[in-house]
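Below: one structure in structure tokens.
Removed from the display is one protein chain of the complex; every other protein chain stays in position.
Showing chain A:
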């Protein structure tokens, strides 16, 4: 079964720039895929279209065989519970505690805000939050204000928050782009360990080729909004990777 299907998705912005042009790919349940591309390749737009923060100009996106492309926020909301997202800038509520930030991961399951606020949350939920924090190795920092943590720690808190959702699909948008190489590697290792032990599906956007080759079983490459690469890691040659950075794509294009 496909956890995620992207069919001929095109996104044209109001100013006429084509961020995505007829991009199609499928991700099977349990697959770990890296979406690779340099700045301006359209990978972030792809992320936003899948996560519902942008609507594609044309084409369809299916999550677990349900079309989500043009769902209203309200209709998309129940599906979101199963999609865990990790962002480049962690997006924690910086002036709240680590513990509170992790509890917020359960917001999708609890419509009543009090049930996910630290003083009023149930014992069960509080223990679950601690378990998630423990999984990312930060249980001892639960009471800290989240902006007192290092970047790598903050990203791990964001991962713990995502674990609160019990997600089936993980979308990660450049999860290590704002971290130093060592912290970045640790975060990638942690993320992949979790994906492996819970048999999750993951689509991880990256721009670092080496990390992508190391972690992804399959690589998808975008260049100027077009799919230029989609293959198992073992079949990918250095030449294929170069296509991601090939600038002359316009001459090859049949549109222009």
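Note that in this section a residue touches a chain if its C-beta (ideal position, glycine included) is under 8 Å from a C-beta of that chain, and two chains touch if they have at least 3 such contacts; residues count from 1.
One rule holds in what follows: contacts and distances are computed from a predicted model.
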Query raised in the report: Of the options "Xanthine dehydrogenase family protein subunit M", "Phosphonate transport system permease protein", "Cytochrome bc1 complex cytochrome b subunit" or "NAD(P)/FAD-dependent oxidoreductase", which is the UniProt protein name for the chain that has been left out of view?
Result: "Phosphonate transport system permease protein"
Report task. Looking beyond the chains shown, say which of A:116, A:160, A:229 or A:244 touches the absent one. Result -> A:116
Query raised in the report: Which residue, A:22, A:81 or A:185, contacts the hidden chain when the whole complex is considered?
Result: A:81
Requested in this report: Looking beyond the chains shown, say which of A:13, A:53, A:120 or A:245 touches the absent one.
Outcome: A:53
Query - Among A:17, A:66, A:89 or A:150, the residue in touch with the chain that has been omitted - result: A:89
Report task. By the contact definition given up top, give the residues of chain A that touch the hidden chain. Result -> 51, 53, 73, 77-81, 83-85, 87, 89, 91-96, 104-109, 111, 113, 116-117, 158, 161-162, 164-165
